[in-house]
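Okay, handing you the structure first.
Note that one protein chain of the assembly has been removed; the remaining protein chains are unaltered in position.
Labels A and B are assigned to the chains in the order they are written; within every chain, residues are numbered from 1.
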Amino acid sequence: MKYTVLGTNYVIRLDAGEKIIETLLSLCEREGIGSGFFNGLGAVREAELGHFDMATGAYSWVKLSGSYEIVALYGNVTVVDGKPFIHAHAALGDNTFAVRGGHLREAVVSATCEITLTRFRDDIGRKKDETTGLFLLDLKPGEG
Amino acid sequence: MKYTVLGTNYVIRLDAGEKIIETLLSLCEREGIGSGFFNGLGAVREAELGHFDMATGAYSWVKLSGSYEIVALYGNVTVVDGKPFIHAHAALGDNTFAVRGGHLREAVVSATCEITLTRFRDDIGRKKDETTGLFLLDLKPGEG
Partner (left out) sequence: MKYTVLGTNYVIRLDAGEKIIETLLSLCEREGIGSGFFNGLGAVREAELGHFDMATGAYSWVKLSGSYEIVALYGNVTVVDGKPFIHAHAALGDNTFAVRGGHLREAVVSATCEITLTRFRDDIGRKKDETTGLFLLDLKPGEG
């Protein structure tokens, strides 16, 4: 990973073999980023996508392996137990341009991955929701 | 809905049963947001997607019902007739990770929906275009 900081914005490049979520987490830890959002594009050779089933309260997962363009990637950064936490969803296009998408657990970069991240002013946390078992955004009215 | 304001950025959480467009409109009204953009992720249990046909000048619609991950959600905020107006497109992934997408008329949150919205400085309007019948962005060269 290489990155440039431009005020509250980060331009990030991930290289072949790097894991997107793991690498972004290490960037957030190093830079002390506690809230923000990012978008990205690029290509991956492995990815694990999830789909949450409200009835069972569990994710089903699919592991993709091959050549995929990232045709959508959006996520947010929060802080859970004092550590950065990333929640991202993605859509991936294969070599027939067909698209599959879901919750992005992790993906391994093939050619390159380019991400722009905008950092917000104050940390945002998450709190376990008893109904779903998910860690939902713990939002308090801010000051503007 | 819960939200935190961090300068010109909003971090928004929608809960089960809330309608995405309707809820964002109420946020924009309450906060006086007259221009900006947002991205989001999460899951919905109902959605209505549209596809605009230039030949007929009309949308065709599909209503989806089931379990869908939001794999792309982007929209902008403008002001029409003194009221906030939201234009959003979305791509939704089902439990086979297949993706459908189009103009997002409305969607009902299942597990959660997390949106980051960046507000711009001045209001942006829309004006009816006689050729298409659509309300297009009414842009005036700004001052930078």
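Note that contacts are C-beta pairs under 8 Å (C-beta built on N, C-alpha and C of every residue); 3 or more make two chains touch, one makes a residue touch a chain.
Just so you know, these numbers come straight off a predicted model, no measurement behind them.
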Check the options A:25, A:43, A:86 or A:136 and report the residue that touches the missing chain. A:43
Which of these, B:24, B:43 or B:91, touches the one chain of the complex that we don't see? B:91
For subunit A, enumerate the residues touching the unshown chain of the complex. 2-7, 9, 11-13, 16, 39-41, 43, 45, 67, 69-73, 91, 93-95, 97-99, 110-112, 114, 116, 118
Provide the residue numbers of subunit B that touch the chain removed from this figure. 35-37, 39, 49-54, 60, 62, 72, 74-76, 87-91, 99-103, 118, 120-122, 124, 129, 131-132, 134, 136-137, 139-144
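Convention: only the chains that are shown with their structure count from here on.
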Please compute the angle of the rotation superposing subunit A on subunit B (C-alpha atoms), rounded to a multiple of 5 degrees. 120
Quick check: how many Å separate the C-alpha centres of subunit A and subunit B? 21
